[in-house]
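After this line comes subunit A, so read on.
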Amino acid sequence: MEISIHKTNHKEKDFKRDVMDEIQENTQTRRSFIQKLYSDPVAWGATFWIVLMIGTAVFAPFLTPYSPVSGNIGNRLMPIGTPGHFLGTDEQGRDMITRILFGGRMTLLMGIVPVAAACLVGGALGVIAGYFGKAVQSIIMRCLDVFYAFPALVLAIAISAALGPGVRNTFVSLPIVFIAPIARVTATAVQQIKGLEFFEAARVSGASHWMIIRFHLIRNIFRPVFAYVSTLIGISILVASSLSFLGLGVTPPTAEWGAMLRSLQDALYTQPTVAIAPGVMIFLTALAFNLLSDSIQDALDVRS
Partner candidate 1 sequence: MTRLFHRFLQAIPTLFGITLVAFALVHIMPGSPIDALVPPDASADVRAQVIHIYGLDKPLPVQYVLWLTHAVRGDFGMSIGMRVPVNQLLAQAIQNTLILGVAAAFFSFVTGTVLGVLAGLNQGKWIDRMVSTLGLAGVSIPAYWLAMVMVILFSIQLGWLPSSGMHSQGQEGNVLDLLAHVVIPAIALGFTPVGVISRMVRTSLLQVVKQDFVLALRAKGLMRRQILWHLLRNAALPVLTVTGLELGYLLGGSILVETIFAWPGLGGLLNSAIGLRDIPVIQAGILLIGTLFVLMNIVVDFVNSAVDPRIQRT
Partner candidate 2 sequence: MPLLQVEHLSVSFKQGQHESQAVNGISLDLEPHQTLGVIGESGSGKSVMLKSLMGLTRSPKTRISGKINFDGRELTGLEENEFSSVRGKEISMVFQDAMTALDPVFPVGDQLVETIRRHQHLSKKDALEKAVELLAKVGIASPRSRLDQYPHQMSGGMRQRVMIAIAIACQPKLLLADEPTTALDVTIQAQVLSLIKELQKESGMGIIFVSHDIGAVASIVDEIAVMYAGRIVERGSVQQIIHQPSHPYTQALLAANVTLGMKGRLRAIQGQPPRPDRLPYGCAFAPRCQFAVDSCNGMSPKLTTIEQGHDVACWLMEEEPVSANMQVV
């Protein structure tokens, strides 16, 4: 009896040491990751744009004297460069800068929130699937396969069509789209970790599942999963704006870039520069997120 307890203690110590080593290793990689990002001018540029977008979104009400939802119909479709309306006005006579500033709020939210939500659910499913053996994995993965069987946009459109238009429903349909791929990437990452020696060691040392998942798994799958998830934000922005463009996402009068493109579609032929402006914003913001994601992947060195 004595001996066995002693042994256990010993193992626990080993285990703790493992963990400590690993934490150290993690902080090291984290530092070099940040260093790499720091020295990447593209990452700087992208971050600058994103921070600018977040800043203008947060402070939008203080940056413009106009209302994003109501305008002066007498001033509709003013061209770019009109005094007081630098980017012109939309078909309802609303200031385009104001609409774009406020629209950025929705776009950012719809880029980040669904991905974050899907990350929680998909990540958890992936960890469970990857960690608890083949049977659990096949059940979860087979179920998720069904969602995988639809192109992301089709799935988003189908769910949004079923639930009806509106921001709230977009926040339901978009995460559903991303859960399956995130779960799959997570499960693969977990499986790779499972094959490593230290993981086996931790298992043999008798640590609880929760301990192992917390200390070993999450830390180690973080890089590949984070790198993958970072690629989804740009996609989420595009899908969300597509839904709004189809009239399935944000509904008027809320300013959102995709919805703005929808309502300005008729004005394309008379004020093309005004009408394509929201598209430029979607493009630039998605591009910034994609560039940053690229840099993150480079810095994490996870690109195959």
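Selection rule: all candidates are chains of the complex that A comes from, given by their letters.
FYI, a contact is a pair of C-beta atoms (placed from the backbone, for glycine too) under 8 Å apart; a residue touches a chain by one contact, two chains touch by 3 or more; residues count from 1.
All figures in this text were calculated on a predicted structure; none of them were measured in a lab.
Colleague: For subunit A, which of 1 or 2 is the touching one in this complex?
Modeller: So the chain touching subunit A in this assembly is 1.
Colleague: State the interface residues of subunit A toward candidate 1 in the complex, per the touch definition above.
Modeller: 142-143, 145-154, 157-159, 161-164, 234-235, 238, 241-242, 245-246, 248, 258, 261, 265, 268-269, 272, 275-276, 279, 282-284, 286-287, 289-291, 294, 303-304
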